[in-house]
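The structure appears right after this line, and notes come after that.
The complex is shown incomplete by one protein chain, all other protein chains being positioned as in the whole.
Lettered A, B and C in written order, each chain numbered from 1.
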């Protein structure tokens, strides 16, 4: 399937219609966007940290959820508003360094009604895989 | 296993040592705390909503993560700081009403090294189960 | 939603149309069948055991999958043939005793297109919860 929107189109849409999806102050940047693949970077700040300087689990879960949503919007435009996450699983593999994270989303299934996204979260600081997620999306309301 | 701390002890600890765990402005209230069981309420505000008035997935994931952490702290006090989430899965069952949520955590395994928590998220408004989660915690650093 | 078939109807259907679903020699017995709830027992034999006398993971996964399928058939009759598992997660909590297992399935969502089943596996020998599973079913082929 082809992309319908650029990253700029997606963020313009989100800022206009749906600012909360961008998180409470989370700073996202799209590094690469291709059909069924997106790399998105999060600039981590103090609010995302845990004692010892590591990054919180909810920060990573929010990054995954947002990155997948951006990719679905780039493919399906406003129609992706109807997409609902049916489930999301995440494994936390290593404590990330307290620096930027990159979410690498791949749609391993992209159907009319169901899509499945696999996401690797990599620490930009040392290039290590810190978390792995798989999530299912249902297009069509309920 | 017995509880070592009250809910007030846990929140005093979190406010002092670890304020980010309480979320960026999330308003939690412990409704019930027993050995291996916790009910915790989240007062939802506009920042948690999605278009159509429903509550965002990351808000529910953060509620689950925090509720389990509160229960582990009540059991293990400061030692629970060493607990790391190894994985978390959540199924989103129904779009919740835009009102308070209650997370009901039960430790279905509570071992020396591994614990497993099952969490139901219920909408306080209509009493319906809106999400179901299971998460594994590893006590002991790495 | 109401049940359409008894357990006997379901097993007659499976033996006639779909004997492999009953496993290669697995001995199942329905203990209780109500709307959206089923308890099904597996008589464990040597082929299901691992060294040390414990029961294998695949045996438990097959029990979960079969029990949910029996419940969906009881509700939807032949139409449930179109149901596909979209994902299944299972946590192994304790090594079960080498005796019969009971799978307790509850449909925590039962929609037209998506259903979610939570299953507890209990060891009949000591009554302990040995595994916990959640699985999503998509009705309609795709």
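One rule holds for everything that comes next: a residue touches a chain if its C-beta (ideal position, glycine included) is under 8 Å from a C-beta of that chain, and two chains touch if they have at least 3 such contacts.
This one's a predicted model, so the numbers in the text were calculated from it and none came from an experiment.
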item	value
Neighbouring shown chains of the undisplayed chain, as defined at the top	A, B, C
Absent-chain interface as seen on chain B, which is shown	86-87, 89, 111, 113-114, 136, 138, 142
For chain C, residues in touch with the removed chain	17-18, 20-21, 23-25, 46-51, 56-58, 61-62, 65-66, 81, 84-92, 95
On chain A, residues whose C-beta touches the chain left out of the figure	89, 91, 93-94, 108-109, 116, 118, 129, 132, 134, 136
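The working rule: only the chains that are shown with their structure count from here on.
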item	value
Euclidean distance of C-alpha centroids - chain A vs chain C, Å	34
Multi-chain contact residues (two or more partners), chain B	89, 91
